[in-house]
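Let me give you the structure first, and then I'll get to my questions.
Here the complex is missing a single protein chain, while all its other protein chains stay put.
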Amino acid sequence: MIPMVKRVSTGIAGLDEMLGGGLIAGRAYLVEGPPGAGKTILATHFAMAGVDRGENALYVTLEEPADQLKEDMARLGFNVGSGNFKIVDATPVNPERSVVFSESPDIEFGESFERLLNSLSAELRKRDYQRVVIDPITMVKLTVPNELEYRKIFLAFLKTLRRYNVTVLMTAEVEKSDVEKYLVSGVIRLLRVESGDKIVRAIQITKFRGSAFDEVMRPYKITNQGIQVFPEETVFI
Amino acid sequence: MIPMVKRVSTGIAGLDEMLGGGLIAGRAYLVEGPPGAGKTILATHFAMAGVDRGENALYVTLEEPADQLKEDMARLGFNVGSGNFKIVDATPVNPERSVVFSESPDIEFGESFERLLNSLSAELRKRDYQRVVIDPITMVKLTVPNELEYRKIFLAFLKTLRRYNVTVLMTAEVEKSDVEKYLVSGVIRLLRVESGDKIVRAIQITKFRGSAFDEVMRPYKITNQGIQVFPEETVFI
Amino acid sequence: MIPMVKRVSTGIAGLDEMLGGGLIAGRAYLVEGPPGAGKTILATHFAMAGVDRGENALYVTLEEPADQLKEDMARLGFNVGSGNFKIVDATPVNPERSVVFSESPDIEFGESFERLLNSLSAELRKRDYQRVVIDPITMVKLTVPNELEYRKIFLAFLKTLRRYNVTVLMTAEVEKSDVEKYLVSGVIRLLRVESGDKIVRAIQITKFRGSAFDEVMRPYKITNQGIQVFPEETVFI
Amino acid sequence: MIPMVKRVSTGIAGLDEMLGGGLIAGRAYLVEGPPGAGKTILATHFAMAGVDRGENALYVTLEEPADQLKEDMARLGFNVGSGNFKIVDATPVNPERSVVFSESPDIEFGESFERLLNSLSAELRKRDYQRVVIDPITMVKLTVPNELEYRKIFLAFLKTLRRYNVTVLMTAEVEKSDVEKYLVSGVIRLLRVESGDKIVRAIQITKFRGSAFDEVMRPYKITNQGIQVFPEETVFI
Amino acid sequence: MIPMVKRVSTGIAGLDEMLGGGLIAGRAYLVEGPPGAGKTILATHFAMAGVDRGENALYVTLEEPADQLKEDMARLGFNVGSGNFKIVDATPVNPERSVVFSESPDIEFGESFERLLNSLSAELRKRDYQRVVIDPITMVKLTVPNELEYRKIFLAFLKTLRRYNVTVLMTAEVEKSDVEKYLVSGVIRLLRVESGDKIVRAIQITKFRGSAFDEVMRPYKITNQGIQVFPEETVFI
Partner (left out) sequence: MIPMVKRVSTGIAGLDEMLGGGLIAGRAYLVEGPPGAGKTILATHFAMAGVDRGENALYVTLEEPADQLKEDMARLGFNVGSGNFKIVDATPVNPERSVVFSESPDIEFGESFERLLNSLSAELRKRDYQRVVIDPITMVKLTVPNELEYRKIFLAFLKTLRRYNVTVLMTAEVEKSDVEKYLVSGVIRLLRVESGDKIVRAIQITKFRGSAFDEVMRPYKITNQGIQVFPEETVFI
């Protein structure tokens, strides 16, 4: 008997359409793009789409301070004050000690992943979350410079998250993500294509296990209401 | 006296046609491609083509957890419940201890290949398998960073598999496969070619020892029934 | 309730227009460009735009000696003699001992950032500054060759500056900036595009958190009055 | 007095024509190409061209097992059963201990070349060989990672072979051959040029000391009778 | 009060025109180009333009022996015999011990810069020089492989030269100059552009602090009287 796929909205209608209805529940996805591409905005859409449906969403911020992040989210009209929405400030400069990064560079190896996982597990056990954002995975990755070990740790990380049945969206700097693309269930790529004197923003799904999807590169815009994807239009490069 | 070649279907009609009837029995092949190219789906076709003919097929999964893999295979309509089909979960995060990867990074060197080989040999001695999938070979490769040693170990690995007279299909990440392409009997390449705003999927046989083959790049699609290759069509790039 | 954004002029009318009114107060920005692109001139515009409005501006010069810098600023007509404008000479060859760089290469690791921060904090506590220029961040960065540590230190650095509620402009050599682009709130890129026998200067905003902005590459000129940006024109490449 | 050049057929009529009659006797040549280019088939033509003329040919296989190699040669119609043809299995996984590769990675440095040379010399003293194939030189090369030492050892290797007055054909993986091209007497390059959706196979002589030669890239095919070169045709790229 | 800029002729009329009248006195400049571009000739023009005006010029040659250099200068018609012109042979093979390079590779780190500086300072104290050439800076740079240290040492070096109020022209191999371009006051680039079967020589000012300048790439020629720049012509590439 073939199980039906439960779809999870990304909060961006055009992107859901490209995904054939949304992400597959209970799996982990990667959003990669250059600085200024809107990775954080996309991740916020995803989290808030859950909050708007009465789900609980956990947002782990690893580089931008939580207060500055909230400010930017609020300005885009997201309901950051909702009780269903929780931000964990895991930046290394969090005044109440970072939950992820060690003070000492010597004991960093791999441990940050374990700390992140512990902190996530603790939170996931407290409440019934449906969505988790990790924004970005980059710095945690840098604590495991050996590729083989990173793969092992990352797979273990995904495995543990699977146990809680949450849908996970991770962001990644475009130069720093490669291995992960093979290991997650799907990859959404944000691009900037210069054509003449214009920067055209484009979004593309390059991998989506377990589902058909729109493989075409589509334009998107960052507006005062966040990201808008145009799934009927094409990008000329 | 020239021995006749026994052909083995890949389970994909168009690909068999490109191969001049199928793979050559008893040899090892490599399928390489980027994330989302469908390497796992192609490997599943190969394994299931055997199962459908009453052969035994062994599928070693090294990165995607066996349960998630089965889910995706079932959704594509493959008969994963068949008694002739066996999945071995050799991911590093397998709860009943990984059959391949060591817990300790220090004793990894080359040993993972030996463990994989031992685990395969044990399984191959238990039952009369005709087909083996190793999906992907990548992480095992990473345990042998010295190229010379890797070549030796990989050749020994192929040699041992030859003894069991199984046809072997290995998948590989496209950036991580190079040496293997010289050592295996054939290479199937999955590509994504961007032309304008479209991703065109293409399949190409770049090496096939002991047989003539179609050297032309052909389009393929990933549908709800898996991969479909169009051996009469061409790809414009 | 969504907080209103306070805008801060860059001192260059065309650039303010591209930024939708100016930079966002209290955040940190990066200006990157090749040698001769005018990074120092742009930074001087930013500092002096504050001075002209009665604000206090602090200019930390890390490579060009303060006296030579002042000479060049004065020649462009900037009011370097204003009591609201303070230059700190943090070059390694400052005769009264450098405030930032250690004499000994052995104790450099990360410490330069701490020294820069201490020196900045001391100055920021003394007077109520609204604007800070760090020109360039490059050499300080080189004291932290480990990327993970650099990210941590840089984030801590930004965090501390946020406490003083100053708007910060950092310059960076184009080959040496990558990580920072992900960590700051905005990035202004100065380019030189060779077209035929001409060098066309172009300015582009590639990231601007919390605001809409003009994503198009615009021409600029360096004249005897400094930088002039043409926000209505486009650059053909 | 100028010595006359003795020409040695490659077994491929079109290639002999490109070479102005064949290789020069008593010298060493390199055939380089990507996986699947037909390096082994070309080397077999060369060896068998000798066998067909009553000469003795020695074929050292370093990666493909001798039995599998013979199978493929036989299928192409080559007379592998001839008493004049001898295959030495020097793969690292040869059951009767490899004649070339050490078991221990520690004592590998350069020694593999010595072992290969000793094994070759022993064989060359036993019988009067005119042709030697080394297929491929790659793994032996990897045992000497220092470039200066490799050059010295390789030159010594060529010098010794010259003493036996044999014509030598070595194959090499295209990414792994560079130094050798400067040290051998000639280089034959096998290429695959993708033009549109087609792979066009091309052969080119890029170096041939002591002889004029056809410098033009010519098409070739791999058929059921082996390689066929078209010395009158050209390749459009 | 804005100080007037004192201009210093390069000795090449067309280049002076591109520079808006000449270099700025008391600052340091870099000329970079490939082998054969004429860097040494340009530097000689600069030194001799001073000599012709009754100034003293110091020419430090670090790679080409002083006698051979003088021969080539004389052949181009330069007045190398003038009492105002002094060549210091700082090549590592100077018979009366090199003033710059140590015999021992172990004590090289940074010390060569100190030696060069000491030797320059001694000379600059002896006589009132207006112009200094360092041709090339490359080998001295190689003695400081750590980039951070190099920047510090180079800035200290420039600082010291500033004290003597000399205008400095340094030459650099094009592949070896990068950091310096950010640290000096101006950069002149010599290029060779191949167009069809021709080498077109082009000169370009890419940086010139404190002055407007011609940013266009202009053709130049090396004739029997040295370098001739055509500031009205353009280069088509």
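Letters are used for the chains, namely A, B, C, D and E, taken in the order the chains are written, and counting of residues starts over at 1 for each.
Convention: contacts are C-beta pairs under 8 Å (C-beta built on N, C-alpha and C of every residue); 3 or more make two chains touch, one makes a residue touch a chain.
Keep in mind it's a predicted model, so treat the numbers as computed, not measured.
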Subject >> Among shown chains, those touching the left-out chain >> reply: D, E
Original post:
Of the residues listed, E:121, E:138 or E:234, which one is in contact with the missing chain?
Top reply: E:138
Original post:
Of the listed residues D:151, D:192 or D:221, which contacts the missing chain in the full complex?
Top reply: D:151
**OP:** Identify the residues of chain E touching the omitted chain, counting contacts across the whole complex.
**Re:** 34-36, 40, 63, 65, 68, 71-72, 74-75, 77, 91-93, 101, 105, 108, 136, 138-139, 142-143, 173, 175, 192, 194, 196-199, 201, 222-224
Original post:
Residue-wise, where is chain D in contact with the chain that is not depicted?
Top reply: 1-3, 5, 27, 146-149, 151-152, 155-156, 159, 162, 178, 181-183, 185-187, 204, 206-210, 212, 215-218, 234-237
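The rule is simple: only the chains that are shown with their structure count from here on.
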Original post:
What shortest step count links chain A and chain D in the network of chain contacts?
Top reply: 2
**OP:** Based on which chains touch which, give the shortest step count from chain C to chain D.
**Re:** 3
Original post:
Same or different for chain A and chain B, when you check if over half of the residue numbers at their contact belong to both copies?
Top reply: different
Original post:
On Cα atoms, by how many degrees is chain B rotated relative to chain C, nearest 5?
Top reply: 120
Original post:
Centre to centre, by mean C-alpha position, how many angstrom separate chain A and chain E?
Top reply: 53
Original post:
Centre to centre, by mean C-alpha position, how many angstrom separate chain B and chain E?
Top reply: 61
